[in-house]
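Heads up, the thing below is written out as structure tokens.
Every protein chain except one is present and positioned as in the full complex.
So, subunit A:
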Amino acid sequence: MAVKKFVVGLFDDEAVLFPAVKKVRTAGYKLHDVYTPFPVHGLDHAMGLRETSLHTAGFIYGITGTTTALSFMSWVFNVDWPLNIGGKPHFPLPAFIPITFELTVLFAAVGMVMTFCYLCQLMPGVKKHIFHPGQTDDKFVMVIELTEKTNAEEVKSFLAAAGAQGINEQKAEAGWWFGRYDKDDEPYLRKIQTANA
């Protein structure tokens, strides 16, 4: 969580965005993020992001479900309360399959969604800075972080050359905070307000 300075460029078309991302990376600017209204395939690779390991997590949750179901049912039928049900075996594997399968799916799905929300910091009440309201509508918003080495004007003209429109500079909280979307309540603004009061 830190307040940072950014240069924001809007793109109307993903076909313009891709070469621009490539140029930003070769120019060596610090690409904070690109916000898009829908998943643009290949953009993660163009930005040099690594593959997500969410599937691996899902697999681990899945086998946790499998072992939980199998071991619990066998424990109940063999150890805790062995019951003679119509002379059937105490370890009826075929009869255990449906519940084992369901729990595998349940654990994998619930675990993955929770991991997804944790990794992306998604939760009711969580708020993040929106660089442009069009980023969930029709704009592809490229955000470049300004470090002490970068010159804001230079980045702006660079973005303009790459085809961006509506280029502006913003000071914003880079992380998330608990807040409401009907209020301007960025943590650093709150601090300024309390200092002024």
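In this section, a contact is a pair of C-beta atoms (placed from the backbone, for glycine too) under 8 Å apart; a residue touches a chain by one contact, two chains touch by 3 or more; residues count from 1.
The rule we apply is simple: contacts and distances are computed from a predicted model.
Visitor: UniProt name of the unshown chain, from "Lipid-transfer protein", "Sugar ABC transporter permease", "Polysulfide reductase NrfD" or "Cytochrome c-type biogenesis protein CcmE"?
Guide: For the chain missing from the view, the UniProt record says "Polysulfide reductase NrfD".
Visitor: Among A:Ile63, A:Met123, A:Ala152 or A:Ile192, which one is in touch with the chain left out?
Guide: Going through A:Ile63, A:Met123, A:Ala152 or A:Ile192 one by one, A:Met123 is the residue touching the chain not shown.
Visitor: Determine and list the subunit A residues touching the chain excluded from the picture.
Guide: These residues touch the chain not displayed: 14-15, 18-19, 33-44, 47, 49, 51-52, 54-55, 58, 62, 72-73, 76-77, 80-81, 83, 85, 88, 92, 95-96, 98-99, 101-103, 105-106, 108-110, 112-113, 116-117, 119-128, 130, 133-138, 141, 176, 180-182.
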